[in-house]
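Removed from the display is one protein chain of the complex; every other protein chain stays in position.
By written order: A and B. Residues from 1 in each chain.
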Amino acid sequence: MHEKTLAELSQALQSKALSSVELTQHYLKRIEQLDGNLNSYITVTAESALEQAAAADARIAAGNATALTGIPLAHKDLFCTQGQRTSCGSKMLDNFISPYESTVTQRFLDAGAVSLGKTNLDEFAMGSSTESSFYGPTRNPWDTDRVPGGSSGGSAAAVAGRLCVAATGTDTGGSIRQPAGFTALTGLKPTYGRVSRWGMVAYASSLDQGGPMARTAEDCALMLQVMAGFDAKDSTSVDQPVPDYSAGLNDSLKGLRIGLPKEYFAAGLDAATSDAISAAVKQFQALGAEIKEISLPNAELAIPAYYVIAPAEASSNLSRFDGVRFGYRCDNPADLTDLYKRSRAEGFGAEVKRRIMVGTYALSAGYYDAYYLKAQKIRRLIKNDFMAAYEQVDVILCPTSPTPAFRIGEKIDDPVSLYLTDIYTITANLAGVPGVALPAGFANGLPLGMQLLGPYFSEARLLNIAHQYQQVTDWHQRAPAGY
Amino acid sequence: MQWEIVIGLEIHAQLTTASKIFSGSATTFGAEPNTQASLIDLGMPGTLPVLNAQAVRNAVKFGLAIDAEIGMTNVFARKNYFYPDLPKGYQTSQMDHPIVGKGHLDITLDDGTVKRVGVTRAHLEEDAGKSLHEDFHGMSGIDLNRAGTPLLEIVSEPDMRSAKEAVAYAKTIHSLVRYLGICDGNMAEGSLRCDCNVSIRPKGQAEFGTRCEIKNVNSFRFIEKAINTEVQRQIELIEDGGKVVQETRLYDPNKDETRSMRSKEEANDYRYFPCPDLLPVVLEPSFIEEVRGELPELPQQKRERFESQFGLSTYDASVLSASRELADYFEQVQQTCGDAKLAANWVMGELSSLLNKEGLDIEQSPVSATQLGGMILRIKDNTISGKIAKMVFEALAAGEGDSADAIIDAKGLKQVTDSGAIEAMLDEVLAANAAQVEQYRASDEAKRGKMFGFFVGQAMKASKGKANPQQVNELLRKKLEG
């Protein structure tokens, strides 16, 4: 059963060849057998999953099912789910039972999807390896000595390890696309504002965006159909109609203009990844696309700008974790300041504390202009680069990361080297444009990823391009050995 | 040394909205602790703010009323600091781009002179919760019902030169926000709170002295006392060779002193930055015009109209226009009786002292405007005299009748104007006081004046005050001369 894609399973459920309860039980069993090693889930909600599955079967029988009804999914543990622990991978929220439901997970509940549980992540989504989680690192099913990427590494490993059909992720600087690249998945970061952030615990509010992670572009389209849409509870949510993301999947790529940013194919890119993208370029040409070299002249400024803006917003967003109304509180605080300082020092991990401190510094008196304001100006330059590029091309093709998955522990003591792995992904967050990551090949048994970035609200086109590529390649069909 | 006092005020006005500025929680005062604190107000992870339209409208109303520049694009920023009554660890406020920019306000001082005070800006922000310091085993309790209540922070220029001016300014703001219906002005419930920035400088010096901020002064009386106390402290400090330290202080009305706030001692670095969860608020010119159209007549306009339309003195006009309710009451009395001066006299005289004595607001007046107007009509048409009117007014206040007419009827207070009846009554009075009549007639002009009053008194007494005093005068004079 777990070999099938979401689209295939959806059909099997609708035709009653399979019941959601059977399917859910199957996945729960796989989690029990295989997740001890992967550590992709923080919380497995077997009981409620089976209840949801039974309800889904009833709904299918009643004839009012959606494409997602009865499909066992997993949610990144950054989405609040009512009555369940929502930990954000942090000791700070280890005891946090969310009193409310996020818009994204509510939409899946309304669609009749089954939630198997909550997946592991870098603490508060701050990281690119899922090693900074309070619940320990997640392993990459393609090589369990390696990281699955991050911060949505738990979702990536769970989908790649066939421990759920598809999953939700969030992407602030590449946290959907980079792990998708590391695990041979298809993952989409929508346009900023396309998916509601209500109930998605904030890391950097002006960059965060939820999106789907699945095996194929076709599955991502089905997932995004549920996730996307206006939400009055989120001021940054965009009130624009949601297209049918599956409708155009089979459109021809004839005449499609694909841009290759020369800055992204310079020094520092792993040779195998570079070769894989060259091969993909040929495939796209064969599908009728035109290839053009373009320039994103300010690309190299993206990392410094991102590592000001994201920590600055995070330093403020995470001030609410003060040991007063929810979450971790230190023992026997001597006074108010002690309560704050020890609750936060003991509740947050090293990387979160580092980013809070960097952000605090960047916003502090005397440094605001040189850091925060400067970064926002560079953000403008980067957005302008994209807008200029989209005058010439329809989409931009580039790698998702400079190398395939690295080893667990390899970069953990060197934050700067870890930050540098975000080089290809963070520009899209700064500019707010959508991007889809998809597998482009393998090197030494490790997946190689690439991504397509499009103009605002071009998700349907991006999925169409990815889908067409997946019609002529089989990277996305490969499964890690033992899964 | 002659010192000059420099005062600027920051007034926080709670805007009258049904729900909070960024959440759908109620803003009702006095609810059980934390029963009006929603997910958003509590700063629960993952929650997001959405701006209340009414808060924006109220702020724009205020801006238009003080003739200010309106921030057509205004931006919310986060002011970051840790405090238990601040659930998110930051206050959502406005910094570089407030909704209301530079404006001004005219205040009337006690001597009737008008002074213009500059308003630097007014911005929207969320209120904090409350810390309750009763002892919970050595802990404080936090109530977040108030957290997220919309505030308009109105910042004045340092234009005031005495505590009295500061109070006059605060009263003018108080009156204005109530006129506009954007704040209930209830200072006891904290709907209007005042921070006073106070400094002194040698008279004639151009640069300002170091200022202290007295936080949260919650009545007009305390504004005056707190400023005077603080000024005294600063003068003594400097004259003793000390230096004023810029700091936040708290006024203790029991001890009549200000003291440094320990918790705010450390230099704050609020790390303001634009709130990434909220987008710029862009106002359309058509919206501004719509709000302008909703503006009521403002206190100053009303005062001027009372002067020109009714011929009232500046003082009377400014007293009667101080609150919208009082002005409305006065205008209704005026409409009923058609006599603005009598209406003004009665409202500012008998009615005001009655309300003062009973501790009532004008809205709670036991005598309605129509009742008072109706009574004044009876003075005008000579049904009753001014003296009888006071009795009628008291009876109205005591609820002894629905209208002046009913009371006049029931108590038989109708003035006697039938000259035949008055003459008959006078004849009796003169007959009863024949000796005095003799005396009067024998006296010279100078003495007669005084004695005449005696006969009037006797006549009014005989008529139980009901005889028309004018007629009594005329007829009495004729009879005595005769």
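One rule holds for everything that comes next: a contact is a pair of C-beta atoms (placed from the backbone, for glycine too) under 8 Å apart; a residue touches a chain by one contact, two chains touch by 3 or more.
To be clear about the criterion, contacts and distances are computed from a predicted model.
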Undisplayed chain, where the name is taken from the UniProt record, one of "Branched-chain amino acid transport system permease protein", "Tripartite tricarboxylate transporter substrate binding protein", "Aspartyl/glutamyl-tRNA(Asn/Gln) amidotransferase subunit C" or "3-oxoacyl-[acyl-carrier-protein] synthase-1": "Aspartyl/glutamyl-tRNA(Asn/Gln) amidotransferase subunit C"
Touching residue (missing chain; options A:Ser129, A:Ser155, A:Asn317 or A:Thr360): A:Thr360
On chain A, residues whose C-beta touches the chain left out of the figure: 95-97, 99, 191-193, 206, 232, 235-236, 238-239, 298, 300-301, 303-305, 307-308, 315, 319, 322-327, 329, 333-342, 344-346, 348, 353-354, 356-358, 360-362, 364, 370-371, 373-381, 383, 415-416, 419, 430-433, 456
Interface with the unshown chain - residue positions in chain B: 17-19, 23-26, 32-39, 42, 44, 50-56, 82, 84, 131-133, 136, 138-144, 250, 261-263, 269, 271, 274, 276, 278-282
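What we mean here is this: only the chains that are shown with their structure count from here on.
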Complex contact set, residues of chain B against chain A: 39, 42-51, 78, 80, 82, 84, 87-90, 142, 269, 271-273, 276-279
Touching residues (chain side chain A, partner chain B) in the complex: 79-80, 86, 88, 93, 96, 98-100, 102, 197-202, 204-206, 232-236, 312-313, 315-316, 318-322, 324-326, 336, 340, 360, 363-365, 368, 372
